[in-house]
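Shown below is the structure under consideration.
Showing subunit A:
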Amino acid sequence: MSDPILRIDSVTKAFGGLHAVDDVSFEIYPGEIIGLIGPNGAGKTTMFNIVSGYYAPTHGRIFFKGENISGKPPYKLAERGIGRTFQVVKPFPGLTVLENVIIASFCRYPQREKATAHAWKILELSGLADRANVSASSLTLAGRKRLEIGKALALEPELLLLDEVVAGLNPTEADQTIELILKLRDQGITILIVEHIMRVIMSISDRVVVLNFGRKIAAGKPEQVAKDPQVVQAYLGGEA
Partner candidate 1 sequence: MKHCLIAVLIFTLFTANPLLAEEARDFFKVGVITSLSGDLATGGNVTKRGYDLWANTLNAQGGIQIKDKKYTVKLFYADAQSEPSQGASAAERLATQEKVDFVLGPYSSGVTLAVAPVLEKYKIPMITGSAESPLIWKQKFFYTFGTVPPVNYTGATPIQTLAKMNPAPKTAVILGSNDAFSKATAEAFKDAAEKLGIKVLKFNIVPSGQDLTPFMSAVKVLQPDLVAFGGHDEELINLVKSLRQINYTPKALLMHYGVTEPAFIESLGKDAEQVFGASVWTTSVHAKSDMLWPDAAAYGKAAEEAFKVPADYTQAGSSTAGLAFQAALQKIEAVPPLSEANREALIKALEELEIQTFYGKLKFAKEGEYYHANVGITPLTIQIQNGKVVIVGPEKDAEAAAQYPLKPWGQR
Partner candidate 2 sequence: MRHRNILWFASVLSILLILPLITDDAFFLRIITEAFMWIGLAMAWDVLAGYTGYLNFGHGVFFGIGAYTTAILMMRSEWSFPFALPAAGVVAGIVALFAGLPTLRLKGAYFAIATWALSRAVQQVALVLEITGGPDGMRLPPFLNPKFFYMLMLGIVTATFLLFWFLMERASFGLKVRAIREDESGAMALGLNPTKIKIQAFILSAVPTGILGGMYAYWITFIDPASVLGDLVTDQAVVMAVFGGLGTLFGPIIGAILIFLFKTYFWAYLADYQVLYLIILGLLIALSVVFMPNGLWGTLTGYIGARQALRKGLAVNPQAENETEKGDKTHE
């Protein structure tokens, strides 16, 4: 394996006394799909916010392609190739679907014409081409989630952070999304995905990292992790 595309080096994030993320370390290698799982409040979204630059780590460092990116603002990380979606979907309501994606395309294609062309490609890829001129606020939940992914893709990221993109979708929509994720992985994009639906995580993740109360309690192949007693206990109750 070449050196990791992302290295989390004993990162801690404390809000006052509360350690949302407590001394977590793990690595992601190019082309992998890593699942980040754990019960609610385990620190998954906080970790996402740290990696994407919305929070600076209290201790520890983050390396992306070898460069220390801890504390850099989100837009600098976007330029470096980290795209992300939001758990609470964030379309630009007043703008059309096409415009939403164009805005993300500016990162790689500053001129509007090239950005628009790139945006159309992304819309086709994420299956939203037919809703291009509709206001983003009128999309269904599934449509908005696809738009989120589309906007992150428009950055042509090397590392894509997906925050519960499948949650709340009906089975067919979920399958389409999974199919899209696998297609992205085949194009060489490394993916870190947070998801509660075990069926999805276990099927597509190469490796899985489990958080509980902000600490990493397990990591490894999905099958091993599923049998790990600590993970079972964390999930099924009887908190440690």
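In this section, contacts are C-beta pairs under 8 Å (C-beta built on N, C-alpha and C of every residue); 3 or more make two chains touch, one makes a residue touch a chain; residues count from 1.
With respect to how the candidates were assembled, all candidates are chains of the complex that A comes from, given by their letters.
Note that this is a predicted model, so its numbers are computed, not measured.
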All of 1 or 2 sit in the complex with subunit A; the one touching it is 2
As the complex stands, subunit A meets candidate 2 at residues 52-54, 73-75, 78-79, 83-84, 86, 90, 92-96, 99, 102-104, 106-107, 110-112, 115, 133-135, 137-138, 151-152, 154-155
